[in-house]
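A single protein chain has been removed from this complex, and every other one stays in its place.
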Amino acid sequence: MKLIFEESKSGRKSFNLPKLDVNLKNFPDELCRSELNLPEISELDLIRHFINLSRLNFSVDTQFYPLGSCTMKYNPKILEKASNIPEFLNLHPFLSILPDSINRCKGALELISDFQDILCEITGMDCATTSPMAGAHGELTGIMIISSYHKSKNSKRTKVIVPDSSHGTNPASASMVGYEVVTIPSNSEGEMDVDELKKHLDTDVAAVMMTCPNTLGLFEKNIKEISDLAHSVGALMYYDGANLNAIMGKVRPGDLGFDVIHVNVHKTFGTPHGGGGPGAGPVGVKKFLEDFLPIPRVKREDDSLVVVSNSDKSIGHVSSFFGNFAVILKAYLYIKLLGTDGIKYSAEMAVLNANYVMNRLKNYLKLPYDRTCMHECVFSLSEMAKKGASALDFAKFLIDRGFHPPTIYFPLIVKEAFMIEPTETESMETLDKFVDAIIDAVKLAEQNPEAFKEFPKTTVISRPDETKAAKDLIVKARL
Amino acid sequence: MKLIFEESKSGRKSFNLPKLDVNLKNFPDELCRSELNLPEISELDLIRHFINLSRLNFSVDTQFYPLGSCTMKYNPKILEKASNIPEFLNLHPFLSILPDSINRCKGALELISDFQDILCEITGMDCATTSPMAGAHGELTGIMIISSYHKSKNSKRTKVIVPDSSHGTNPASASMVGYEVVTIPSNSEGEMDVDELKKHLDTDVAAVMMTCPNTLGLFEKNIKEISDLAHSVGALMYYDGANLNAIMGKVRPGDLGFDVIHVNVHKTFGTPHGGGGPGAGPVGVKKFLEDFLPIPRVKREDDSLVVVSNSDKSIGHVSSFFGNFAVILKAYLYIKLLGTDGIKYSAEMAVLNANYVMNRLKNYLKLPYDRTCMHECVFSLSEMAKKGASALDFAKFLIDRGFHPPTIYFPLIVKEAFMIEPTETESMETLDKFVDAIIDAVKLAEQNPEAFKEFPKTTVISRPDETKAAKDLIVKARL
Amino acid sequence: MNFCPHTPEDIREMCSVCNVNEVDDLFKELPVEEIDFKKLGKGISEYEGYNLILNLARKNNLLSYHFLGAGFYDHIIPSVVDFVASRSEFYTAYTPYQPECSQGTLQSLFEYQTAICNLTDLEVTNASLYDGGTALAEAVLMSLRITKREKIIMDKSVNPIYRNIVKTYLKFLPYELIEVETEEIEPDFGKIKSLLDSNVACFVFQNPTFYGSVHDWTDLINFAHEKNILAVSSVYPISLGIVKTPGKMGVDIATGEGQSLGNPLSFGGPYFGFLVTKKVYIRNMPGRIVGETLDRNNKRAYVLTLQAREQHIKRHRATSNICSNEGLCALRALVYLCSLGKSGLKELALINFSKSEYMKKKLIEIGLVIKNNATTFNEFVVKFNRPAKEIFSTLLSKNIAFGIPLYLFGGSENDILINVTEKMSKYNIDNVCSILEAIL
Partner (left out) sequence: MNFCPHTPEDIREMCSVCNVNEVDDLFKELPVEEIDFKKLGKGISEYEGYNLILNLARKNNLLSYHFLGAGFYDHIIPSVVDFVASRSEFYTAYTPYQPECSQGTLQSLFEYQTAICNLTDLEVTNASLYDGGTALAEAVLMSLRITKREKIIMDKSVNPIYRNIVKTYLKFLPYELIEVETEEIEPDFGKIKSLLDSNVACFVFQNPTFYGSVHDWTDLINFAHEKNILAVSSVYPISLGIVKTPGKMGVDIATGEGQSLGNPLSFGGPYFGFLVTKKVYIRNMPGRIVGETLDRNNKRAYVLTLQAREQHIKRHRATSNICSNEGLCALRALVYLCSLGKSGLKELALINFSKSEYMKKKLIEIGLVIKNNATTFNEFVVKFNRPAKEIFSTLLSKNIAFGIPLYLFGGSENDILINVTEKMSKYNIDNVCSILEAIL
């Protein structure tokens, strides 16, 4: 498709502004910008451009999207409707701190406060903040809280421990707070190697960051022991909530010994991913860390809501207000719709779906850790790759069958990783069709692996040259 | 795609109802229905089904849709937003007639009243009703008004005159009001043959129904003479508003001598067609016909609005309330957005676009009436058909080029009619691409007409067997 | 503003292709008349336009809650309904004349037809009519075509507005319409039966009646069939979640107002009507019909079928003049019915019934009389000992619209028609009853 800049024609226009009801003033010449190149296009052609662009995407609403580690579940339509209520949409965030204005936004503050409480209940934490605007931002916030806590104890710690199966955001976040990152290898069970951990655990360690279940989709059976070990040297336990969907309502990170947690609400709580965002990454902490939470913060005091805008111990602002409010609103409603039973049941069905896919496929693909998985399962396609059909090839094959491919080449510790997360909202029939397609791919890999190079054949483009992209670095239209 | 009934699985469910807060009562067995077969499906699978179904359609928002006689113009998105305001969406229509309730719906009544006034201003009429729910329903209403008028004069008239180029709805509507239909042939200019008309005009004639410009896209140059002739025998002039888009703001049917008019707001005034409806077909009349308008009717008396629910002379109810209110709302806003200048300019651009397409194509296709057209142009593909490429074949060819085909085989008086209505919202670039595609088709028809039988190749189905459909009469799923 | 994309250069170039100097040259055949627009002013921006509508919307003084029904019902609309209907590809398409690029519309209408047939236990239906009233009128006209008889018997417990529409459609035609008085508010079965002679094309009834009563009309229908008289009915589709169907009663042509199936009240429209009948009558049906067939590759496909009945082909001999219908509203109904599904519609009907029964009980407790002699579904008539208008006005001043006083339709001045849907909470029922108790 043409770029919208290429469809532009001088003098065309889509939007009309209201008539100016005061005199037009000229802006001083010396402060004026020069020509501005934006598309000039009619409303019809604008709509056609974007509607037709949208049709080039796969999406949860149109396709099965089992992208591992991303929890691409169905997002109920009522959440979209609820997030479009004008009384929230048009609410200026400064009302939260302006004099006498708290009753102008009390519905919003009550929602945030309730959400924080419920999030604590689900995760086993004591206090929470909605400020972080994504999972990685929650990690950053959490590690800052941990750092501030240690500083408040005059404890100079320099290291953060992560397992080698961790999301890349974990070491990156720790690094942004100035920590040295220590990586612990996984054992043959796919879990953190406790003996190895013990070697590195000392009073230099500020925190151990864990995902549980981990990115192999496996529950860390030693998690309580790990928590105890960390606590014994004064380190705190950080829970990366990316995989909370697998255990919500079944066990609480707080009860497993975690001190700080973030939750990816766009994964766990029914808020769609928007092609990359927005998400939200609220953070929960145990009581002893409350004072370090970012500002501003909504807090219930006695029976009324207050906004804490100043706090000596707080890490300060990580976002301007209360994070991605409309995203939090959706997550809040989603949790309310599900209730305690629905939360637990969703985790159960997510795990059932992943195990079903794993069991149906394990005679066809290599399963590096052959045990009950949680919400996702990770295969290794290294043998297929040797035959000439890589994980990437499998992915492209699946596109032509109408499925978004699983995550490939992550986690890094599995060769030719092929990571399937079906989520709880998919039916058995959908899973069966997907499994059948993979089995077809396996057969094709055995019979005619060269055929894979042609896939996908049904899409608007096929196998773009990524090396060329990185070399040419054309990152805006050449007009 | 599967039918949604075929995706059903016993025990699945999409929507949840609120908890019952009173005791559940059993409905008497003897009045109970037996098993009800409706799909059982999750919300995700429901959404996927319908979103993917939608993607099998061509539509104005995704394609050029030059379907002649249908005025498939762009419908601004603000109209959709405005038609979703809860204070209108949730308004019960009975409030218009309940005691003391008029202030509960006065915004709605004011909108209807204003719309009626503006419609009169644009069409040159004196009074209007929004009750009719589509163009043909407006015709029916209009002819009923005419019949009631004649009866009130004790004039027994039995005939309605239509030209042979008329829409099928004209004779059908006249027939539903009990009239005999007399058809007048078109002359070599593509207009109503006045001499022929004179032969049939007598005091048995209740009305002459005209579309102007007519369905050949041609302005009836003798329209004032025709009006005078009709009026001279006491017949009334009925204006089929299907083609109002061509002349709005330029000339008013009321000034041309028409006594009754309906307007297809879903064609003329920016309300989308919804895959077949809903539209709206408000009717305007000259003052002397006011008392015959249907009830209920909104009327401004002095400075306040009243709802007329009883009227001796009225034809009675043609719909339950004020017609398709939300459609009228969109048409009203559309007219307000355009204003007088925009209304006129839209007609001008609609006519320019049609003439542009006509002129670019007339060296390639036969133009049975070679004169300036109005909003649409009609070609005859009879010569192409002789070569083996019919109007239907051309239509299917265009589908593969990403265009919705023009109207084919209408009007009936043109052989292999190919009727193109571009509308004013399309750009020159779009028209050029469309014209180029037709020129390609012409070339292909000359070189290899058999190739057409393969078109369309890019759609989910191709050349369905319509005879089989009419023979088998499978009109619901066989489950 | 306007929505025309042309730049001045475009217009010049296009005029030149058209061999004219300026656009106005294309309008030379029109009589020149300068229109003096007084009411419609200059165009406005979309922001101003939206605010114009918003300000009108806010002039409607809102109710706290209401008991209004009488054919037009306030049911919950699942969010998926709005979502599907807001897909551009559905709502900016035309009538599906070209099947290859309209399978979305065609298949969904085929599914809609299936759902309506299943709901009513009848065999064939079309892709929608305008509304419940005109659907009933079309059914009556259809019965006249089928039987070639001249008389219609219509029970007066049919919605009075629908009866008016039928009367409007018939009054220009040479047929006789006889309306049969009710006994109090219930149908007079004996009287109707006595009128069913061999000149009668059909008899017309509604179930549940306008007054909310549910009857089994099977016996009367059987009697009518013996005389080759057709049974034509109007039905409230939500009631069919639990109530015996027209098909099972033997109805020949069932019709109904589709609004309650996922369409908002919206001050009267757009709604849609459905008309569903026996297969033998399919060629007499008005409206578009979608049929299943095979394409050139033997793939299942959907097309508009039996178009030869329609006005664009048959002209004045068509089965109806209908052209545009209410397809998008029918799509909403389909999504609604799929969203609720088999068990959901039954559950919904039972909730309506249970809440309505609860309200009846509460009204009786405070000394009021329910006039229906029969089972009711979610609507009934309550009788006061003074003019209903007073009661209505008093409650309206508290922002409650307490049903439809029946004097508006020639009924007793003390009677009110009360509707209770799943949206009405026990709390509000209790509340209105205690207000009533205080003012009685």
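Think of it as A, B and C in the order they're written, each chain with its own count starting at 1.
In the analysis below, a contact is a pair of C-beta atoms (placed from the backbone, for glycine too) under 8 Å apart; a residue touches a chain by one contact, two chains touch by 3 or more.
In this text the structure is predicted, and so the values were computed from the model without any measurement.
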item	value
Sole residue of A:His231, A:Lys313, A:Arg360 or A:Lys415 that reaches the chain not shown, by the stated touch rule	A:Arg360
Residue touching the undisplayed chain, where the options are A:Tyr149, A:Tyr239 or A:Phe410	A:Phe410
Interface residues of chain C (partner: the chain not displayed)	46-47, 50, 76, 78-79, 86, 423
Hidden partner interface residues of chain B, rising order	9-12, 15-19, 41-45, 47, 51, 76-78, 80-81
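Here is the rule we use: only the chains that are shown with their structure count from here on.
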item	value
Pair of chains ranked first by number of touching C-beta pairs	B-C
Rounded Å distance between chain A and chain B, as computed from the means of their C-alpha atoms	48
Mean-CA-position distance for chain C and chain B (Å)	20
Numbers and ranges of chain B residues touching at least 2 other chains	12, 43, 47, 51, 55, 60-63, 74, 76, 425-427
Touching two or more other chains - residues of chain C	1, 3-5, 10, 44-46, 80, 82-83, 88
